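Written below as structure tokens is the structure these notes are about.
Left out: one protein chain. Kept in place: all the others.
Chain IDs A and B follow the sequence of writing; residue 1 opens each chain.
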Amino acid sequence: MEAFLQQLINGIQYGSIYALIAVGYTMVYGVLRLINFAHGDVYMLGAFVAYYIIVGLQIDKHPSVGNFVFVLLMCMLVCAVVGMLIERLAYRPIRHAPRLTALITAIGVSLLLENGGIVVFGADPKYIPTIIEPAQAGESGLFVSVGQMIMLVVSLVFMVILRFIVMNTRFGRAMRAIAYDMDAARLMGIHVDRVIALTFALGSALAGAAGMMVATFTSVKITPLFGLLPGVKAFVAAVLGGIGNIPGAVLGGLLMGVIEAFVGGSALTTYRDAIAFLILILVLLLRPSGILGKAVTEKV
Amino acid sequence: MSVGRFWLLRGISLFAAAGSLLAANALIAWLRATGWVDDYTYRVIMLCGINILLAVSLNFINGITGQFSIGHAGFQGVGAYTSAAFTLASIRWFQERGLAGTSLGDQILLASAIVVGAVSAALAGLLVGIPSLRLRGDYLAIATLGFGEIIRVTILNIEAVGGARGLKDIPILTNFLWLYLVVFLLLALSRNLLVSVQGLGFLAVRDDEIVAEALGVNTTRLKVIAFVLGACFAGIAGSLYAHFDGYLNPDNFRLEQSIIILTMVVLGGQGSVTGSVLSAILLTVVLEWLRFLPTITLGGRAFTPSELRMVFFSLMLILLMLWRPKGLLGQKEFGWMVLRQYWRLLRT
Partner (left out) sequence: MTEPILTVHNCTMRFGGLTAVKNFSLQLMPQELVGLIGPNGAGKTTVFNLLTGIYRPTEGQIIFRGRNITGWKTYRIARLGIARTFQNIRLFRSLTVLENVKAGARIHMRTGLWDAAWRTYPMLCEEEQVHAEAWRILQEIGLDDVAHYRAGDLPYGEQRRLEIARALAMHPYLLLLDEPAAGMNPQETAHLMELIRRLRDEYGLTILLIEHDMKVVMGICERIVVLDYGEEIAQGTPEQIRTNPRVIAAYLGEAPA
């Protein structure tokens, strides 16, 4: 029972990270029908920015809430800018091109970020010295570290803020309108280019936040390629929840995290990474619109 | 057309094909013997052939039938590993019969290995193709990507073929003649299908699936056939590669490899077989040539060619998509017909 709960907690922790990244995928797919392969690499950038700031400014010697907020915001800012740059330079010119072209471009951007990262940052793994005490046993004997708690809380806060933005602001309405019908939205006076740019900014900022938190609060070693796998898994999560659907992405992320935690703790542990793909295939075959998504049919 | 005329023409073309292949083989052998072509150049020539097989087979799925398959390296991997496993397992049978090392024994061994690779890859293509039929566009692409990765992770976990360490000591059996014979075969089959009325079925599926169905085309069957054929030849390419390099590693068949093959198809123009051939050769040469970039030292940091190689490659991919997504040849072929058309234009 304890093991079960432990895995569950671990799962929700991974899952909240996947959820943060998945939300970015789903928002972009919603407005552009584009699978932004480079999104996982933005997450990687968030981790690197966090590394350079923390180690560069020696923040690890002076941990404080204020400093962390600073690092977090910086990472989010940098990633938001990068996201907008990618959209402006690589995706906007091909907005009306066939889907395969966009897909290949996205793959190209992802490769560029990864290999560019290898060139600029070096392929050697880096890690941020542990700042927060490692997992401590609670009364029930479960290991929940302060770091995990912070990640979970911050993710939740972001989810809530995002929900608010999407549902209760003009920007959010504009985003949803574009997701429905870009041309109609344009005709209604919505500045489509700007809204799309901001959507990318928002999604990338969240991915950056996720990267920063993983780099800072877990003992994961960061390399330029380390965004690849979580990116793909987050994408699967988005599809699982229903691509284009933001609550779906959150749900999918949490589910992915929990499933992975259980598989990782079981006999099939070497297949843990392949599980994501298996889930993907199953979802696509059995219910392509995802858990919370709606099916679309073609008019003849 | 009469039967006699048919056999005459067929005989002539087969003779010409065999003749040119043997002549080319002899030429290469001579060039190697006299030192004009060193081992490295020979390797590049062989890699070109393998990449031609990969690009044309993928083009058949993507460009000609209009599906989105981006896990092609998986099929190559299946072919490579199964054929290598077969060879390693049967080498003793051959040795016992005194056939190992002989020319005849080698040919039989390679031929059987290729068949094993082809069939297993075709089966993989069937397994991947059938469920993927219900999916379109982006979803199909992602599903094939997923399958490619599943294949790779599975191979990684099979200790019998070396797992993460890789599989080594595969007998080197592939030579110029075998490779380019297969290349010729694939090109001939593709071209024949493309100019035939039956082959129009694939193009119809690509252009408009619903209309194709309304015209009596069993789109499901054609899509599966496209996957199986494409996978089969990718598997053959993998088998030939395995018996050329002598060493296999699951890392050779990850997403990056699928992307490279995809780039060749897109660069050449999806739907153009000649385009795929040209871009396969071009990209193989370029990727190899990039190895020789000088190590650039900027600001105290040395940038090695292998790092810069992929940066260059990804930049090229993006620029290609932005500026000429149709690739070099679009959907057109470059052959005698085109030359004749240009000739006519010049004359008027």
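One rule holds in what follows: contacts are C-beta pairs under 8 Å (C-beta built on N, C-alpha and C of every residue); 3 or more make two chains touch, one makes a residue touch a chain.
What you see is a predicted model, and the numbers here were worked out from it, not measured in a lab.
Enquirer: Hey, which of B:Ala16, B:Ile172, B:Leu215 or B:Ile296 is the one touching the hidden chain?
Expert: Missing-chain contact among the listed residues: B:Leu215.
Enquirer: Taking the full complex into account, find the residue in B:Ala33, B:Val197 or B:Leu346 that is in contact with the omitted chain.
Expert: Missing-chain contact among the listed residues: B:Val197.
Enquirer: Which parts of chain B face the unshown chain closely enough to count as touching?
Expert: For chain B, the residues touching the absent chain are 1, 3, 6, 10, 189, 192-193, 196-201, 203-204, 207-208, 210-219, 225, 271, 331.
The rule is simple: only the chains that are shown with their structure count from here on.
Enquirer: Which residues of chain A touch chain B once you look at their complex with the stated criterion?
Expert: Interface residues on the chain A side: 33, 35, 90, 93-94, 97-105, 107-112, 114-116, 118-119, 122-123, 232, 235, 239, 270-271, 273-274, 277-278, 280-281, 284-285, 288, 298, 300.
Enquirer: Can you name the residues of chain B that touch chain A in the complex?
Expert: Chain B residues touching chain A: 62, 68, 70, 131, 134-135, 137-139, 141-143, 146-147, 149-150, 153-154, 157, 210, 256, 259, 262-263, 266, 270, 301, 303, 307-308, 310-311, 313-315, 317-318, 321-322, 325.
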